[in-house]
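Presented below is the structure to which this report refers.
Shown here: the complex without one of its protein chains, the others still in place.
We just call them A and B in the order they show up, numbering each chain from 1.
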Amino acid sequence: MHQLLQQIFSGLAAGAIYASLALALVMIYRATDLVNFAQGEMAMFSTYMAWTLVNAGLPFWGAFIVTLLLSFLGGMAIERVVIRPVENAPVLAAVVVTIGLLLIFNSLAGWIYTYTVQDFPSPFPDRPLLGALITTRDLGVIGMTLVMLILLFAFFRFTATGLAMRAAAQNPASARLCGIRVGRMLAIGWGLAAAIGATAGIMVAPVLFLDPNMMGGVLLYAFAGALLGGITSPVGAVVGGLIVGVTENLVGTYLIASQLKLTVALALIILVLVLRPNGLFGTAIVRRM
Amino acid sequence: MTMKRTIVAALSAAGLALASGLALAAGQYGPGASDSEIKIGNTMPYSGPASAYGVIGKTEAGYFAMINEQGGINGRKINFISRDDGYSPPKTVEQVRQLVEQDQVLFMFSPLGTPTNTAIHGYLNDNKVPQLFVASGADQWNDPKRYPWTMGWLPSYGTEARIYARYILKNLPDAKIAVLYQNDDFGKDYLNGLRDGLGDKAAKMIIATQSYETTDPTVDSQIVALQGSGADVLLTAAIPKYAAQAIRKVYDVGWKPTHFLTSVSNSVGTVMKSAGFEKGVGIISASFIKDPTDPQWQDTPEYKEWLAFMKKYNASANTADVQAAVGYSYAQTLVDVLKASGDNLTRENVMKEAASLHNLALPMLLPGVTVSTSASDFAPIKQMQLQKFDGTTWKLFGEVISASGS
Partner (left out) sequence: MTKSFPVVAPERLAGDRYAGVSLRAWRWLAALVLIALAAALPFALSKYQVFELTMVMIYAIAVLGLNILTGYNGQISLGHGAFFAAGAYTTAILMHRYGVPYWATVPPAALISFVLGVLFGLPALRFEGPYLALVTLAMALAMPQLLKYFDTWTGGVQGINLVKPMPPPGLGIDRDRWLYLLVLVVLLLAMRVAANMLHGRTGRALVAIRDHPIAAAAMGINTARYKTLAFGTSTLFTGVAGALAAIVIGYVSPESYSLFLSISFLVGSAVGGIATIGGAIVGGLFIQFVPNLANDISDAAPWALYGLAMLLFMYAMPRGVVGTLGPWFARSMRQIQPHRAACAGSEEECNGRML
């Protein structure tokens, strides 16, 4: 029983990591209808920026705020410069551009910071709770993810900009007629997603340890989690991420040898999607014919 | 008349002697070697998931640059051509063919990886090109009868695991062993080596194994599962990132096994520090090389010399990276072989010299560990020493152990 609880809690802690990146993926998808394959690498790069600032002497929270701002601006810049040219091109062109971005960020990080594993300071102390079931650091990650979720949810639901952004994504032509600057909405969307990704990376680096390949695996699981929950739903992203984390742990311990863990976990996720093709909380993608 | 003939004869004889003397001085050359340079080929993963090992290639390049600045080897410059294969065997085949067929290198030096080297060793042996000092810990590079052109360098992972097995049999005969391993040749070599070393006790003693993929973000779940098996000995065959996570998680869940850690991931400055020094106390590992971040070496002249080299010729690398010390030692071994080859720079002779190393001591190897080869022994480094972490440094204990590949 104790093992079961431990696996579940470990799964929740890992799931919170996936959920935090999944939120960034959902953000981009809602803003620009694209899956950003470079999200993980952008988050990793932001984390390295924070690491540089901390090493230069800034206190943790100071470095955090500065990195968020820089990431927000960086995300906007990327949307304007890198993504804008392919916005009206076939979807595949945009996908390839995000793949190119992934390679660029990964390679640059390896070149500038080398591939040696670094440790990263955490604002949360690392004490075990509940009889070693979970640590305060893991709780911190889960907590931050939930905070981001609430902020994101509130943003889309209750703010004018959030509403404008939803309009711009759903129907750019009509939105423009209403006076919404669609281009600016897209840029803000990317900026926010980059900031969310940076938060995810900074929270996660103390747990996973910082190296240029830190986010590679996380992106895959975040992608699965986001889709499981419904790519259009922030709540779905978090729920999906947590489910992926727990399922993976339980599958590896009880269902099948750890050598097939990834395969079986993915198969289960796909099974759920077969039953609910738009994810647990997602809305159907309707195409006008 | 006789006088003239004598003079002509004498002059011809002198001319002949001079000419053949010149020919001898000019040396015998295989492809890629000449009076002025020695061309060497290498493949490394500079991109992709194994890119952390690219520093070995960069360090070797830096070392050869230093040697060239100091005048080269027997007056010849080393032309080190290193290509990226992204740790993908088809790419390695392509790069090696380019190096051998287009660039015409004299031999391949320290190509990295097990599947990558397996992909090329047939081709290199068929074409009689030395595959020298392979950068891989697999057991299979010590097979001079079947693959006379392939030679390893590192003590193999299997050898290391057998050393741990021997220790366990001697000191912990009733152990219940759990193994965490990376699901590839590196991890499996440890698991199989451990099984091999325990012999017929293996099935009874190894009660749980858990693997992970390099796409897995953490190994927390695996550690929890291994703890749940009730084992009191743990072997972690993981690369640095996951090893640090494992050490931390073992401590956090309150498990206190006798913990054996792979030599690949025992760096004080990266792994032990990241995990938390207090969490790694008591861990046992083995080593053949000096960890540059271990305080016990940092006052030695050898370390200082290495550090100076790093700062001048390998500035892009991290001085906390033990793989940089490894690359340094690889390069030094090769320089020794090339120096011994003198002017006879054919592939056969280079291979012969490589198989004639006698107790070569290198500055960054642990005291007592040397490099030795013979016509029937293509495993240059066979010695390791056990060490235990005391919270600050690795305390070496016991004597230097000589183990061979099974």
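Structural remarks
Note that in this section a residue touches a chain if its C-beta (ideal position, glycine included) is under 8 Å from a C-beta of that chain, and two chains touch if they have at least 3 such contacts.
The shown structure was predicted, so the numbers you read here are calculated from the model rather than taken from an experiment.
When the omitted chain is restored, the residue from B:Glu37, B:Glu94, B:Glu302 or B:Asp336 that touches it is B:Glu94. Touching the missing chain, out of B:Asn74, B:Thr215 or B:Thr300, is residue B:Thr215.
Touch with the chain omitted from the figure is made, among B:Tyr46, B:Phe133, B:Phe288 or B:Phe378, by B:Tyr46. Within the whole complex, the absent chain has one touching residue among A:Leu53, A:Val97 or A:Leu210, and that is A:Val97. With the whole complex as reference, residues 29, 35, 82, 85-86, 89-97, 99-104, 106-108, 110-111, 220, 223-224, 227, 231, 257, 259-260, 262-263, 266-267, 269-270, 273-274, 277-279, 285, 287, 289 of chain A touch the missing chain. The omitted chain makes contact with chain B at the following residues, 46-49, 83-84, 86-90, 93-94, 97-98, 101-102, 114-116, 118-119, 122-123, 183-185, 188, 213, 215, 316.
To be clear about the criterion, only the chains that are shown with their structure count from here on.
Separating the CA-averaged centres of chain A and chain B is a span of 38 Å. Taken in their complex, chain B has these residues touching chain A: 47, 49, 51-52, 54-55, 183, 209-218, 220-222, 224-225, 227-228, 240-241, 244-245, 252-254, 270-271, 273-274, 276, 316-318, 320-321.
Every residue of chain A that touches chain B in the complex is listed here, in rising order: 3, 6-7, 10-11, 13-14, 17-18, 107, 110-111, 114-119, 126, 128, 132, 135, 207-209, 211-213, 216-218, 220-221, 248-249, 252-253, 257-259, 262.
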